[in-house]
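Missing here is one protein chain; the remaining ones are kept as they sit in the complex.
In order of appearance the chains are A, B, C, D, E and F, and numbering begins at 1 in each one.
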Amino acid sequence: MSFLKSAQALKPLFDRVLVQRLKPATQTVSGIYIPEKNQEKLNQATVIAAGPGVIGPNGDTIPTSVQAGDKVLLPSFGGSPVKIGEDEYLLYSDKEILAKIEN
Amino acid sequence: MSFLKSAQALKPLFDRVLVQRLKPATQTVSGIYIPEKNQEKLNQATVIAAGPGVIGPNGDTIPTSVQAGDKVLLPSFGGSPVKIGEDEYLLYSDKEILAKIEN
Amino acid sequence: MSFLKSAQALKPLFDRVLVQRLKPATQTVSGIYIPEKNQEKLNQATVIAAGPGVIGPNGDTIPTSVQAGDKVLLPSFGGSPVKIGEDEYLLYSDKEILAKIEN
Amino acid sequence: MSFLKSAQALKPLFDRVLVQRLKPATQTVSGIYIPEKNQEKLNQATVIAAGPGVIGPNGDTIPTSVQAGDKVLLPSFGGSPVKIGEDEYLLYSDKEILAKIEN
Amino acid sequence: MSFLKSAQALKPLFDRVLVQRLKPATQTVSGIYIPEKNQEKLNQATVIAAGPGVIGPNGDTIPTSVQAGDKVLLPSFGGSPVKIGEDEYLLYSDKEILAKIEN
Amino acid sequence: MSFLKSAQALKPLFDRVLVQRLKPATQTVSGIYIPEKNQEKLNQATVIAAGPGVIGPNGDTIPTSVQAGDKVLLPSFGGSPVKIGEDEYLLYSDKEILAKIEN
Partner (left out) sequence: MSFLKSAQALKPLFDRVLVQRLKPATQTVSGIYIPEKNQEKLNQATVIAAGPGVIGPNGDTIPTSVQAGDKVLLPSFGGSPVKIGEDEYLLYSDKEILAKIEN
C-alpha cells in the first residue's frame, strides 16, 4: 500500500537533501532520564541522500554541496517531513543547509 | 461534451507532470476495514505523463526530471487537480516533485 | 462602434493565447436537460489564436507552445475575458496553459 | 502654462505605448440615444505613439510590438491616464497590450 | 550649513533624473486669478540633470534616456523631493519618466 | 571592549558606503540659536569610506560610484546607523545614494 519501503529508496530530485535529525538526548550525562517534553530538539542531522544538483546560470549543473553520510547543521525552520515506517526524515534544499559538521 | 476521454490524451506543457496519487489503504494489515475518514492521504504518486521541459538560462531545453511510470514523492501542498471520468489526477511542476522512489 | 468584428481579427501579442472554453453539457447522457446553474464549467478549451512568443534569456524568440485548433486544459483561475458579439473568449499566457489534449 | 499642446508632442520612452480608447457607442443600432451612465467602456484603442523599446537580456533593444495607427485590445485594468486639452489618453507598457485587432 | 548651493551642484547617480515640475497656472486664460488650492498640479517637468546610466545585462552602461533641458511627462506618483533654497525639485529613476514632450 | 576605535577603521564590504550626515544648523543666519527640536535634519552627508563594489551581471566588479570625501544627497529613509564613540555614522548601499553634490 506504499511505494516507500525504506529511506534508501528515496532519490531526491534537483538540489534536495534527505536528512535524519539527530535524536535528542534521553538521559543526562549523569544517567538521569529526561522526560520527552524536556528533550531538546537538535538542529544536527545526518544526510541520507542528496539530489544531483540544479542547473546554474551558465547551463551547467551545480552539484549538491553535501553527500550521503555528511553531518550537517539544519536551519531552525523549514524542511518537508517524510515518514517512512516509524522513522521521520526531512527534505531540505541544499541552499538551506547551514554548515557541515566535521569531526 | 468533453475533449478528455482518458489520461493518456493529456500532454502536459513545459515542465508540468501529470501524476496519480497512490490510493490510501482501505484495510489494516490484519484485514480490518478502515473507514474513509480515517484513511491517510499518501504523498506518493505514479507519473502518468511529463512535459518536454522548460527553456534554461542559456536557451537550451532542460528536460523534465521524471517520466511516465516513475514513482514519486509529492509535496504536501500544491498541484492542480484534473478529473477524468471518475478518476482524480494532479498536475505539478517538475520542480515541485520532491523525490523519485526506486524499488 | 467596435473594431472587433470577429475573433479572427484578434492577433494576440507575445505569448498570449486566445481560447474559447468548451460549452458545458446542457443535457445528461440520457437526454434530460440540465438547468444552467447545475451545468459544470469545463476547463477545456479550443485555441483560436496564439501570439508569436516571447524573447528568451539568450535573445531568441521562444515560440508559443500551442497553436490555433489545439485542444487545451486551462487552469482553474486566471485568463482575461474578451467579449466579441455574444461570444466569450479568454486570453491566457502560454505558460498558464496546463496541457494539450490529443485525441 | 503647459508644455503639452497635442498628443503628437508626446514621445513615449522605453516600451511605453500611448493609446486613445475607442469612444463608447452613444446610440443603439436603431438610433436610440444611450444615457452616459449606460455606455459600455470599451477595451479597444488606437495607438497614437509607441516608444523605441527596451534593452533585452543580451543587450539588444527589443522593439515595441505595436506602432502608431494599430488598433489594440487593452487589459481591463492599468494604464496611466494623460489629459491633453479635453482629450483623455492612456500610457501602457507594450507588454500589457493584450492583442492587435486587424481588419 | 548646507553643501547644496544650487540645483546645478547636484549630479544624479546611476539612472536618476533631477526634474523641476512645471508650475501650475495661477490665472485663467481670461486673466482671473486661481486660488492656490484650485491650481492643478501638473505632471510636466523640465529635466535639470540626468545621471550617467546603469549597467545593463551584458555589462555595458545603458545611458539615461533623457538629458538636461528635456521636457518630460512624470508619473502621478513617486519621485524623491529635494529642496534647494526655496525651490522644490524631484529625483526620478529614468525608467519612471513616462514620455518626452517635444515641441 | 570595542574593536571600533575610529571611523577610519571601518572598511565597508561590497557596495556599502559609510557616510556622516551634515549637522543641522544651530543658529539662524542672523545668529539666533535654534532649539534642537526645531533643527532640520539634513539629507546631505560626507562619504567617509566606500566598499570595493559588487559583482555585475557579466562577472566583473562594478566599482562603487562615490568615494571618501564626496558630498552626497541621501534618501529620506534607510541606512544602517553605526555609533563610534559619540559620533553617529550611516551605512548605505551605493545604489541608495541619490546624487553627488559638487561645488
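General observations
In the analysis below, contacts are C-beta pairs under 8 Å (C-beta built on N, C-alpha and C of every residue); 3 or more make two chains touch, one makes a residue touch a chain.
This is a predicted model, so every value here is computed, not measured.
By the touch definition given at the top, chain A reaches the unshown chain through residues 22, 24-25, 42-44, 56-58, 60, 62, 65-66, 71, 73, 75-76, 94-95, 97-103. Think of the hidden chain as still there; on chain F it touches residues 1-5, 9-14, 16, 18, 51, 55-59, 80, 82, 91.
By our rule, only the chains that are shown with their structure count from here on.
Rotating chain C by 155 degrees superposes its CA atoms on those of chain F, with the angle stated to the nearest 5. Of all chains, the one whose mean C-alpha position sits at the greatest distance from that of chain C is F. Averaged Cα coordinates give chain A a centre that lies 44 Å from the centre of chain F.
Across the assembly, chain C contributes 56-58 as residues in contact with two or more other chains. If each chain is drawn as a node and touching chains are joined, the picture is a simple open line.
Pairwise chain contacts in this structure: A-B, B-C, C-D, D-E, E-F.
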